[in-house]
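Only a single protein chain was left out; the remaining protein chains are all shown in position.
Moving on to subunit A:
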Amino acid sequence: MSQRIVVDPITRIEGHLRVEVIIDDNGIVTDAYTGSTLWRGLETIAKGRDPRDVPLLMQRICGVCTFSHYKAGTIAVENALGITPPLNATLTRTLMSCALFMHDHPVHFYQLHALDFVDIVSALSADPFKAQDEAFKYTDFPYACGADHLKGVQAKVKAFVDKGNLGPFANAYYGHSTYHFTPEQNLIALSHYLECLRIQRVAAQMMAVFGAKQPHPQSLCVGGVTCVMDILNPVRLGEYMTKFQEVADFINRAYYADLVMAGKAYANEPSVLNDVGVANLWTHQEFQVSKNEFLFESGIIMNGDLSKVLDLDESKLTEEATHAWYKNDKALHPYDGEQEPNYTGFKDEKTINAQGEMVDTKVFDTKGKYSWIKAPRYDGKPLQVGPLANIVVNYAKGNKYVVPVVDKFLADTGLPLSAVLSTLGRTACRMIEAKVIADNGLMALNSLAENIKSGDTTTAAKYKIDKNKEYKGRYIGHVPRGALSHWTRIKNGVVENWQAVVPSTLNASPKDKDGIMGSYEACLIGLKVADPTRPLEIIRKIHSYDPCIACAVHVMDTKGNKLGNYKVSI
């Protein structure tokens, strides 16, 4: 008999996410539903405001990829007003993007995702000397993997475990049958988990050099950047460069090596392979490192056909709400979108709890509405975005920065190219993306220095907002969780309309009117769950997308209705 598993909250993500799956007698997932349980309404709030304020407001969509929406919002307004920021400003924004990606990707892997692969308890029985030797199998220069260091890590964690109070590590899935690292490999990863806590502070400082603070940097303005004193200060440039190199070193010697280790250890684990999710992959040009050069290029691959990379047609993007808690179900372009909240709640059912008992639970009304996330579609089809889409599209286009890193990773792990289209591949592509940036991002710093040397010290373009004119503009780009776009209309000098189509909306979309699933749901179908009371496999798959759910929940209403007046009756 089929059975429903409810996982709520999905932890170690940003925001609030619930996953429900139906499994058959063999524990195979036959249907899946993912929905956000939070709505915030920031686009409604943007309306009527000064266009210069809204990028700062949009930044508050997310405190994790904290620069993404700030930059996106700023560029959307610039695009609407027809402003081209000075080269110095663009390059500085690239340096801030480098800081964001080099922070976000390692933190995602170690702090949010690694425990899906790493069994901390197992690390306690490792032989530190063997682990030291093991580390050399994945890199010539292991990071924090000397036997003495590993002994210290082990002792520290052992003391912690012995006292019986695991704090944030309590009640995890230790000993689960789908963990595949040896005790020594677990110990190596654990050492890097702790190192990453330190390194992420350095990466945050990289952002703060030009951005004032992290999270929520505050140094952009419509037309450019405000941190002109930092840009013209050689000590500040040196500070950024040194921190960049320190984080890049961690990415190359720890992050890369650990993904090679994982690629080998998990090469035969069915729950992380053969699950591309949605095979329509979208990415967009980002990381301008000199006057005309970008690290990543744009493109769309449909139906997993790597031989053809298409160009984006902006007019084909829509969002619909058949299964989302909004009133209007129709598919509408972001410039024309509309929605009003329409919360219809959960249904009552008995499902299996952590003790294996059938207990009263609230479950999704899967025939009706079940998420605060809408369903974005491209030409009527769902898209997958994120590092996997970015790396695969750029690999297919023969990108000179991407191809050698992918080829080296495949050679080091012995994995075939097809393995990239999977949970393991999604996690590996995030690392590959971080490495491409770590290896090449300083080109932007060099270009900045060259440009200043040539005598150009401009950092902000001048502009005027004409209150008698109507403007329309957008940003489309690539951020840590994938392709992001912000769309705005400006009228009477204030924002008339604002919409963000964000990576997590694209990936976590509920089913559409035709029952077509988004990528989260699609990748769960066919998954075998070894123990319904400890659904580690589900969590591992969902984490591979790096969910950012606060981003994904948003609302717009072009009719000018005051949504604050709506009352939802339960």
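Things to note:
Note that a residue touches a chain if its C-beta (ideal position, glycine included) is under 8 Å from a C-beta of that chain, and two chains touch if they have at least 3 such contacts; residues count from 1.
One rule holds in what follows: contacts and distances are computed from a predicted model.
Going by its UniProt record, the hidden chain of the complex is named "Hydrogenase small subunit" among "Hydrogenase small subunit", "Fe-S cluster assembly protein SufD", "Biotin attachment protein" or "Protein-export membrane protein SecF". The residue from A:I45, A:L124, A:L237 or A:I251 that touches the chain not shown here is A:I45.
Among the residues A:P106, A:G263, A:P341 or A:P503, only A:P341 touches the chain that is left out of the figure. For subunit A, the list of residues touching the undisplayed chain reads 6-16, 37-42, 44-45, 48-50, 52-53, 56-57, 60-64, 66, 86, 111-112, 115, 156, 159-160, 162-165, 167-173, 197-198, 200-201, 204-205, 207-221, 223-230, 232, 341, 343, 345-346, 351, 353-354, 360-362, 372, 457-462, 493-494, 533-535, 539, 550, 555, 562-570.
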